[in-house]
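What follows is one structure encoded as structure tokens, with my remarks underneath.
All protein chains of the complex are present and in place, except for one that has been dropped.
Showing chain A:
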């Protein structure tokens, strides 16, 4: 389901102004938005839960893997890590890395 840049560029050409806004990985943007009710809008937390915005992608993916295999202790994050694939960890990591 991941939309490649090439596909979205073709669509942007056909649909003009409407599709230009779609020149992003919309699925990554959606699954990253799943995180924001705990980690804050766009991953910018307003409390004790860590922010995700601007994290280095390799660090983000390594933490998700560590939650999953239990090497990093967790409260809720082991369950969340078990619910996503490694490709999705990377998609979310790239999305949050792009947030300034």
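Simple rule for what comes next: a contact is a pair of C-beta atoms (placed from the backbone, for glycine too) under 8 Å apart; a residue touches a chain by one contact, two chains touch by 3 or more; residues count from 1.
Criterion: contacts and distances are computed from a predicted model.
Name of the non-displayed chain as stated in its UniProt record, restricted to "Tripartite tricarboxylate transporter TctB family protein", "Cell division protein FtsX", "Twin-arginine translocation signal domain-containing protein" or "Hydrogenase iron-sulfur subunit": "Twin-arginine translocation signal domain-containing protein". In the full complex, chain A touches the omitted chain through residues 1, 11, 14-19, 21-22, 26-27, 29-31, 33-34, 36-41, 44-49, 75-76, 78-80, 82-84, 88.
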